[in-house]
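Just dropping this structure here.
The complex appears here without one of its protein chains, the remainder shown in place.
Order as written gives the chain letters A and B; numbering starts at 1 within each chain.
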Amino acid sequence: MIEVITDLVAWFADPVNWQGPSGVPARVLEHIWYSVLAIILAVVIAQPIGILIGHTGRGGALAINLSNAARAVPTFGVILLTFLVAGIGLVPVLVALVVLAVPSMITNTYAGFRAVDRDVRDSAEGMGMTGWQVVRRVEIPVAMPLIMAGVRISAVQIVATATFAAVVSLGGLGRYIIDGLAQRDLTEVLAGAILVAALSLLTELGLSRLQTLVVSDGLQAESEEASMEAKLEGSTG
Amino acid sequence: MITFESVTKRYADGTVAADDVSFEVPEGELVVLVGPSGCGKTTTLRMVNRMIEPTDGRITVNGEDAASVPAPRLRRDIGYVIQQVGLFPHLTIADNVATVPSLIGWDKERIGERVEELINTVGLSQEVASRYPRQLSGGQQQRVGVARALAADPPIMLMDEPFGAVDPIVRESLQDEFLRLQRELKKTILFVTHDIDEAMKMGDRIAIFNVGGILEQYATPTDLLATPANDFVVDFLGAERNLKRLALIPVSAVEHEIGPLVSEDDSSSRAQEVARESGTDWVLVTDTEKQVKGWVSINDLDGQGTVGEAEIQPFDTFVTQDESLRAALDGMVESHLNVAVRVDGDGRYEGVVTHNTLTGELK
Partner (left out) sequence: MAQSLFDWSWVLDNLGEIWAQLAEHIVLTVVPVGLGFLMAFPMALASIRWPRLYSPLLGVAGILFSIPTLALFVVMIPFTGLSKATAIIPLTLYTLLILLRNTVEGLKGVPSHVREAAEAMGYTRTRQLFRIELPLAVPVIIAGLRIATVNTIAYVAITALIGQGGLGNLFMDGFLRQYPTPLIVGLVLSVLLAVAADLGLLGVQHVLTPWQRDPG
């Protein structure tokens, strides 16, 4: 046990592991690059859909069933299959990560819109807001705790799942785990695991800070509750 | 001014929420729509700002056909207050109140001044301006709802059970304050409630609806109580209709008599004489400043000394000219004398309202 720890400390202290294309900074940047691309793509795809079905109330049941079904599909298998069918490359990774993240973003945004009190919507319309003004000035801000909770959970999920990119020969922090397992180098495996865990923790912390910033003080209580719900409904992969 | 011209609302499932409804809300008046649940009163209200579109007929707002004005523009000139208030939880009280002014593009400074003024108008302290709705009590939220609806000074207000979600004591004070406010503002108001007592208290006119969207009677509260149109209206007005009528008539509207009055300095024998002349077995006693001391039974007058030396029974209840005849009746019952003592604002004796005056008023 002690040995494992000293080996790990030595690994992190070794300058070799901090240089070149397979060094920690390069791998971390790769990992972040995949993740950020996937998160942005997922937001761009999911949010307009979530807002549309949330505002109109149509297609909600379909969205919820879809995302429940999505939870039953093992991401790991989907990633492997995507590679097998589409070949090696960044695009298939992104497709798999985005497909993974979009359903829970849509459901959370939809749920956020649905959670807007009927009376709040009613009084917004009654005061003469146009449809788009109701969306922008009332529904989005009031739904923000759940919208952000969805983005946050999906982002952490993406960061965790991007590890599997290494299984299909791409970079990122998963490389240490997959290579280490292949070479029976436990220290490298553990170093990779620690780095991935740290990165997803940082993502979680960073986005929860962002959530506090973009959610109105009037809704902070709802915000905490929303995060817990979203966390339980999502899976980290 | 709002007019309903043969307005009908039929839903897809066949329910009728307004059945050929016609009436007019005169400028500056508060008209209450009242009726049992399912009578379509809320639907009728919501057709005015086109939250619901009528199936048939025409509604005009200030002479303009409501259907011809784009809904958002129409609504910005109509204040809207609902039972659950519907405050925006993500905005401070100040920003909530500022909603319509900011929608119609007032500048920041003007909005700021208006918000400050309105928070005072509805009786809240300026500290609430920076708070969020969840930090306010139900009664405070209702006040903010009214302030928000008044923000851009709309000539017309729609109020759907605006005081329905608070406890009776708070409701009563909100009603009183709103009536006081309305006397200054003279808005044209359509007000929905299911509570006939609230309707009687608030309404210049009352429209009583029956299930199926039928307008049974449209009249002033006094006319409604005096000449209900049919059995449904009688039932809906409920028991104690005469008491309700008395509650609507101010003391100033009826004659008062001077009564068997003596000063505490008058002699006991003078008091016996006054009682005899007026045919009562008691006299009212004031001091030299006209302040009411109470009454004395002739049995307690021995014809010796002054009235002040006899046993004077105090009154528990007085009425002023602004109070209702119902309060006067209360005073009569309490004093056992068949009269209510009327005083001015400083407690000086003005006269008595007699039992005969009350029964005469109800005929």
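Quick notes on this one:
The rule is simple: a residue touches a chain if its C-beta (ideal position, glycine included) is under 8 Å from a C-beta of that chain, and two chains touch if they have at least 3 such contacts.
Since the structure is predicted, the reported quantities are computational estimates derived from the model, not experimental observations.
Across the whole complex, the hidden chain's contacts among the shown chains comprise A.
Between the chain not shown and the residues A:P103, A:G171 or A:G192, the one that touches is A:G192. Across the entire complex, the residue among A:A13, A:A72 or A:L213 in touch with the chain not shown is A:A72. When the missing chain is restored to the complex, the residue among A:A38, A:A63 or A:I177 that touches it is A:I177. Across the interface with the omitted chain, chain A contributes residues 1, 4, 69, 71-78, 80-81, 83-85, 156, 159-161, 163-164, 167-168, 174, 177-178, 180-181, 186, 189-190, 192-194, 196-197, 200-201, 204, 228, 231-233, 235-237.
Basically, only the chains that are shown with their structure count from here on.
Between chain A and chain B, the centres computed from C-alpha atoms are 57 Å apart. In the complex of the two chains, the chain A residues touching chain B come out as 117, 119-130, 133, 138, 141-142, 144, 215-219, 221-222. Interface residues of chain B, counted against chain A in their complex, comprise 49, 51, 71-76, 78, 80, 82-92, 99-100, 103, 132-134, 145, 148-149, 158.
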